[in-house]
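There's a structure below that I have some questions on.
Here the complex is missing a single protein chain, while all its other protein chains stay put.
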Amino acid sequence: MAEIKSVIGTQNKKGQTYTDTWKMMNEAPRTPSFFTGSEVIKEALRRASCDVMIAYPITPQSEAAALIGELFAEGYIGDYFRGESEFAVMSQCAGSAFGGARVFTTTAGPGTMRAMENFPMWAGARLPIQMIVTCRGINSPLSIQPDTLEIAYLLNTGMLVWHAETAQDFFDWILKGYMVSEEPDVHLPLALCCDGFFVTHTKDVVNLTPADMCLPPYDPYRSPVPCMDMECPPVRMMRDPFVMKSNYISYATHASWQQEIWAAVERSRKHSIHWLNGLIDTENTDADIVIVASGTAVSQGREAIRLLEDEGVRCGLVKVKTLRPWPEEEIREATKNAKHIFVPEFNVTGWLAKEIRASVPNHQRVHAGPHVCGGMTMPPEIIVSEIKTALGMKTFSLAGRGS
Amino acid sequence: MSKERIQISEALYDIMPSDYQDLVKSATYGKEDRGWKDIGTSKELIEQHSLCAGCPESMAFRYILASLPNPEDTVMVGSTGCTSLVFPMVAVHNIHSLFGNQNAIASGLKRALSVRFPDRVKDVVVLAGDGATVDIGLDMTLQAWFRQEKFTTICFDNELYANTGGQESGLMQKGFVAKMAPVGKLFDKVRLPEIARESGCHYVVNCTVSKPSLVEKVIRNAVHIAREIGPTYLQLYTPCILEIGKNSMEGLQEMRDSEKPSERFAYKEYVSEPAKQLLTELAAKDKERKAAAKQLAAQAQAN
Partner (left out) sequence: MSDYRVLPGPEHFLPPAAASMGIRLPNPGEAHINGVITSEEAAYEEAARQFLMAKVPTIFPGPLVLWAWNEKAAKKATAIRHLFNTLKECVQPGQKPMLIPMPDYRPKYPKINPEVEINPNHPNLTIWHNKIDCCIFVGVHCHQANLSLKIIRGGTSCYTIAMCAQAGHEDAMLSIRDTSVEKIMRLADTIKRLKGTVQPRLASAN
């Protein structure tokens, strides 16, 4: 800790000043800039004091991953290369994190699935890697279009999973994400998800922090596990030794280990609340109807609420920012007055609705929908229609979805 | 870590298990000409292991750990297999993460260490089984070589999947009957040493671990070349005595039989031109150092 503090105020080789993250994110002046989501990822990385970034092309994250390559060429990133597959890339990220580096990578859809074996390993090994997931379809036939099904697979890996709505979220959360996941009591990987194309390929005004300020560097010696660099004890150390040998109570060790990963996810609550100003955002949750959503479904929900208001229907909104840690209490509290809870989602299974159903009393209040998937857009009108139908109000019929 | 930093806190020295007291007193961290001859006179970097009695892997481990030129600044990477039961006992930081991803881990690790310690030598050495190196991990094995990643890959070739009970592997000999090769393996032993050379390795050796002095030589060469020039590959025969039906005393003979000139583990070596040059330079320096030491000793005697 002392080491990090002493770095603050000094400059890196690019002339950026290592800045207290709270000041940088909350007090430093912001410059409005008109950027694509991919460019915003690059700008966040410019300020992240990242040691190693490893890339692999897959739409819709290829542009961001290539732009970070430019940052490397300019000298902002310690090392950068293209791996041979997402499985290899995620293992390469692990190698760098075992060696004490701050690591960044990006992937999407089939890439996430290809790499899946790595994610519980990352979490089990307490590696605070940050991975951007720009969600797209995963099933056959191939689709590069936005679809959030892959997030469902990440929820039980032990990683932190956040779901950004806008490019602004992205910019802020990449930087804040390192602060949460590198806390010694957390020290877990973060999957920072967004809906592909909607966020990555559209331009938006994003308020950027000064380009001459950057995060304090990662200090691997605060890690809850020894860093593998031969600079710290114990010298006789394997990360991670097999504790499954059937002697003594070693099964209990593995069980205790797993519990510790989920305990660390729990501990991230306090830090996430601090940095993200709560795990959820709410608007008008005293209304009878509440929309609960994550990602760009939140934006569509907000628009639907405006349309409903015009018709005299009052509707509240819950934006779920973190899926892991799961804001169970917050959602229960925010929906306690709701007679109807609507969960619009960009995937076919409705995993968010399932999570919410398991969290709130009287779960029959939860309407799992509307759903779209495979790259379809979600016009606010279909949310309006879903709500009005449930309320027994007359609604227009929407083409293309059958009934 | 410099040797000076592998030290027990004075105030708690007396309560440390003797294993660690010995390690700081007499292990050969920082010793310039460490090698297999230190075995028996100094504390070894491997404590105990749970391999089968007489498994040649245990010999191989001891020789390799005695020969690493820079253990105080070496990080090893393993993979799932019989070796992973030894690695917790090794007094060099080491990583196991998944089965077959060892060369990907090592690529990321080596780069992280280069970023974090730009002015220091940090060696990375991979040690994995044949299943890990040639089958499930082949892609990452080769790609690390294509990229010219600067670390050493060692394959403990026991010609089968030992840890899961003796299944067919790519390095198994053709015709061998094993689990999952019920009518005998139908294709040839994969020629990874040749592939390694074509893939950009600067030093490739195929041999057994029957002779500690040879293991010492190839390990030192492989690590030095990887440090200065590019990837190196060692394929070492460590027969799985359990699965080929030998008893614990027969491992050494099995290796000797297999290293005869016409056999598949006859000593084979490839050294690239830049690597040859480096080895010549290193040999010259070594000679100089030994001569200087001799002179110093002679002077001391004269005084």
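By letter and in written order, the chains are A and B; residue numbering begins at 1 in each of them.
Criterion: a contact is a pair of C-beta atoms (placed from the backbone, for glycine too) under 8 Å apart; a residue touches a chain by one contact, two chains touch by 3 or more.
Predicted model only: the values in this text are computed from it and were never measured.
**Q** Which of these, A:G69, A:P120 or A:P184, touches the one chain of the complex that we don't see?
**A** Considering all chains, including the one not shown, the answer is A:P184.
**Q** Mind pulling the chain A residues that touch the left-out chain?
**A** These residues of chain A touch the chain that is not shown: 1, 126, 183-185, 187, 222-226, 231-238, 241-243, 245, 247-250, 252-253, 255-257, 259-260, 262-264, 266-267, 270.
**Q** Given the full complex, what residues of chain B touch the hidden partner chain?
**A** Residues of chain B in contact with the hidden chain: 1, 5-12, 15-17, 20, 48-50, 88-89.
Simple rule for what comes next: only the chains that are shown with their structure count from here on.
**Q** Provide the residue numbers of chain B that touch chain A in the complex, in ascending order.
**A** Against chain A, the touching part of chain B is residues 1, 5-6, 20, 23, 47, 50, 72-75, 77-78, 84-85, 87-98, 101, 104-117, 122, 139-140, 143, 147.
**Q** Show which residues of chain A lie in contact with chain B when the two form their complex.
**A** Chain A reaches chain B through residues 51-52, 54, 78-79, 81, 83-85, 87-89, 91-101, 103, 117-118, 121, 125, 226, 228-232, 235-242, 245.
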